[in-house]
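Input: one structure, supplied below.
All protein chains of the complex are present and in place, except for one that has been dropped.
As written, the chains take the letters A and B, and residue 1 is the first residue of each chain.
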Amino acid sequence: MSFVSVERLQKTYSGTPVFSDIHFTITQGEFVTLLGPSGCGKSTLLRCIAGLTPVDGGKILLDGQDIVPLSPQKRDIGMVFQSYALFPNMTVEQNVAFGLRMQKVNANDSHKRTTEALQLVELNDFAKRYPHQLSGGQCQRVALARSLVTRPRLLLLDEPLSALDARIRKHLREQIRAIQRELNLTTIFVTHDQEEALTMSDRIFLMNQGRIVQSGDAQTLYAAPADAFAAGFIGNYNLLDAETASRLLQRPVSSRVAIRPETLSLSLQGEPDTVIRNHSLLGNVIRYRVEVRGVELIVDVLNRSPGDLYPDGQRVALSIDNSTLCEVA
Amino acid sequence: MSRAESTTASVYHRSVVWLLFLILLLPLLGTLVYSIASSWSATVLPSGFTLKWYSQLWGDPRFLTAFGHSLLVCVAALVLSVVLILPLLFVVHYHFPRLDALMNILILLPFAVPPVVSSVGLLQLYGSGPLRMVGTPWILIGCYFTVALPFMYRAITNNLQAINLRDLMDAAQLLGASTWQAAFLVVLPNLRKGLMVALLLSFSFLFGEFVFANILVGTQYETLQVFLNNMRNSSGHFTSALVISYFLFVLVLTWVATFLNKDKSQ
Partner (left out) sequence: MTRGKWLALLCLVPFAVFFIVFQIAPLVWVLIHSVQSEESGWGLDNFTRIFSSKFYLQAIQHSLEISFWSSLFGIVIALLGSYSLRRVDSRLRNFVNAFANMTSNFSGVPLAFAFIILLGFNGSITIMLKQAGIIQDFNLYSKTGLIILYTYFQIPLGVLLLYPAFDALREDWRESAALLGANSWQFWRHIGLPVLTPALLGTFVILLANALGAYATVYALTTGNFNVLPIRIAAMVSGDISLDPNMASALAVILVGLMTLVTLVHQWLLKRSYHVAR
């Protein structure tokens, strides 16, 4: 049973279509990510769902009701912005309670629910502070609490972690997901960061130039990219055209092939027809650039022991697992 | 927001802006129409149109003298300002940056102390005795310098900060220029834009100045504004033609200066 259903959505900006035919459905409680490069239309799509940008055609059904004709005030949707958008003239507490105030919730209930919301994001001690006294991560948590306290039917997050530094980002990722699960809140998350998408989502919609190119869970998207764009965007695929692939695999190949670097393995046993050109140490993974039969490939090897580190110029044997190859359009 | 809302909103905003424009336009329009009307009294619209008021105006020697006086005083005041303020700015920003805070307070004085108030002191101090200046253009030039000061100081300061004075000077000096050469050949050309804007702003402000001109000098060295006021009892059409002429003059000057400024930098 779909909770959110977007049908034939169109948006044009100054004559150029931003997206022309968007379809998707989301079930209740699902965490869905819109992933894609800058300019692919993901933020615009999110804003259309929120009602902040008008659409030019199509329907958006939320729990069976078409919300396109509704103003943002009436859509019962919560949203967290990349820039936090906290009201500077109000304390944390007043910020969080704002939605309740608009709903004319009485003072007692409001206070109770505000305290609960702040508890959820672990910021009770900061209730009387002003936004300019908070760090970026704290601001974002307040923004989250503020959008959750009104118990919206749908939560939208527009690249909420992009402005934060790496450590805070990881921590908040987990916190957002945990809260979302606890509340069973249907959520749409927008990001250009594939790691965020892969770690947080139930399903990912990969977008490019106004189209949803592929949708599926993290494993599907990662291991089975639908086309060259997907293969190029997610992971570090070796993308080979048909001719190069034939040369590599020594059998005829009819379409482009995408090979994940971690599915290739190197060893000193076997036919040493592969040369290590150079390597980079990425911490837990060693990334090699190798050349075999005139084809350049990236190979990722787990950095388990000193024996895994081959010097540049070393000749090694390469083995390819055919079951992990992807034929892409 | 839904489409209906955004269209109503934009209609509202356009209406407000046009209304604002109309409010600002009315007095100017009224004066313009009056200046080309042959006669207009106790009716909503004038009874006929003519350009005779303008020919009367521009043929009036007293007007031309007043115009010349205004021009002279304003230009002289601006020249004085440039000569005094440019070195000041350079010295403050290059040698004594901490003086900038003090200067920012000082340039508030011409704003905080209305010309009427200054006039009280000016009349007494320079009305007689060794520094007798009242009734001559000299006192006007000096006062106009203080009036132009805040505009010029602020505009050129912003410009100096934008071009990063210290770095420019250091770079020039490392390449062998003396302080004077660096100031003239490197810094000054870069100030041209800010200077032009400041001069223009100040000129239009000074040209319309009345308080000092009337109280300190009056008819002894009649400027345009004082002449205008003194002509109040003559035909309203005449004074309207005067106002429009003055306004057009300032407008044309602004256009020419903006044009020249843009041209050279391209």
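Here is the rule we go by: a contact is a pair of C-beta atoms (placed from the backbone, for glycine too) under 8 Å apart; a residue touches a chain by one contact, two chains touch by 3 or more.
Source: prediction; values computed, not measured.
For the chain that is not shown, the touched chains among those present are A, B, taking the whole complex. Only one residue from A:Thr12, A:Gln65, A:Ser83 or A:Ser319 touches the chain missing from this view: A:Ser83. Touch with the chain omitted from the figure is made, among B:Val116, B:Leu185 or B:Leu260, by B:Val116. Counting over the whole complex, chain A has residues 50-52, 71-73, 75, 77-79, 81, 83, 85, 87-90, 98-99, 101-103, 130, 132, 146-147, 150 touching the chain that is not drawn. Of the residues in chain B, those that touch the hidden partner chain are 1, 9-10, 12-14, 16-17, 20-21, 23-28, 30-31, 34, 41-45, 80, 83-85, 87-88, 90-92, 94-96, 106, 109-125, 131, 139, 142-143, 145-146, 149, 179, 204-205, 207-211, 214-215, 218, 225, 228-229, 232, 236, 239-240, 243, 246-247, 250-251, 254.
The rule we apply is simple: only the chains that are shown with their structure count from here on.
Centroid to centroid, with C-alpha atoms defining each point, chain A and chain B lie 58 Å apart.
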